[in-house]
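Missing here: one protein chain of the complex. Every other protein chain is in place.
Moving on to chain A:
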């Protein structure tokens, strides 16, 4: 038996593996875009639907994948990996999963390339479609928007799993034996989604003039949400990246029912392999606009027009459409060092008017605004100034960020709102008694204007008494009530049966 692969079979196999790798990347990235995917079945083969599956090709994703592959194919020791990570609006990022397309040395010499391998690769892609929806990152990606986005990165070489944290799990999507090795597709995913903050307290300066909310109407026309985030100016959608169709390669759509010994007739185009690509490492543009899903809930946070968060941003592509961006650095008022990703949205001051205050300002607490490097007690015009840390670097000491364990009010502002009669008391630190400080409500300047926020607070804390509760009238009505009680009781006793029937209907 001829165990050596014929040159035609070899060419076909290489082409299948190449396009399988490209389609794998498309399936994974599209599954993390945050939208529901829908493609149509077609009874007539089109010749461009590899593996008889309708998987759309996003040109930029194909381009990135080809760059990563650099003309090579997955082989022993050279795996193609797609890394999916999450990046919060504060710049923290976390790897969620790594999808690996690997090849090992176990060969199946007798398998038919043009038929069996092709069909099994098709089956493996279907399995990938199913598995990409069951890992935890899928649900996260469907909820991406304001607080975080999902990014992808393609690399070629050795698999790097260290970023997944402890106890990551793996799921094998499937394997396909070929005459040159066994293709294995698997996923390693993080299970510990508690957000281990690696935030550096020395942050890069906030990005200026960028908006957090993609779809909210904003009063600033210069920050229109529809600006594509683009590292290369003047780039048109789709004009830069060659689509798969340009490759002049047709996929196999014809098969033969002849016995295996006879040569199969295939509708395969030229096996042109040459894609001169280099492994991606430099600056890239973000996705073109066409990826924006019109019905996307909550909008998408754009990314800065210049990389703001180090080299990581350079190498990572957004899985969502991007515009000029701002990530408000507002931390939740109850934030601690570790917070789960799902809680990262709580307590955020996301309303548009906050943006006026967040630009140029680093927020360390929800109710504390302080400019960078200017934190002194003397010139702080903030409520509850005594809670502001003396040193901006020591965010650990900031009770707004790291509330002390010892008994404390839920937030100083709440404490003041609930105080009885006093205009501005709040609990001091645990060692002191009540300290009277001037009542300065959040977001309020000095009480210069009448009917300012402070005035409102004072008034609603001390509302006038209800007339029915005033003593004189109250006393009179009380006496009347008492007198009329026996009559009312008699009436109710008469109607006992009605009440009972009513209660029955409720059960």
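As a working rule, contacts are C-beta pairs under 8 Å (C-beta built on N, C-alpha and C of every residue); 3 or more make two chains touch, one makes a residue touch a chain; residues count from 1.
Definition applied: contacts and distances are computed from a predicted model.
A chain of the complex is left out here; the name its UniProt entry carries, from "Tubulin epsilon chain isoform X3", "Autophagy-related protein 101", "Dihydrolipoamide dehydrogenase" or "Immediate early response gene 5-like protein", is "Autophagy-related protein 101".
Residue in contact with the omitted chain (choice from A:131, A:151, A:164 or A:180): A:131. When the omitted chain is restored, the residue from A:6, A:42, A:160 or A:495 that touches it is A:42. Interface note for the absent chain: among A:13, A:28, A:154 or A:173, the touching residue is A:173. Interface residues of chain A with the unshown chain, by the touch rule above, are 36-46, 49, 52-54, 115, 120, 123-124, 126-127, 129-131, 133-135, 138-139, 142, 171-177, 253-258, 264-265, 267.
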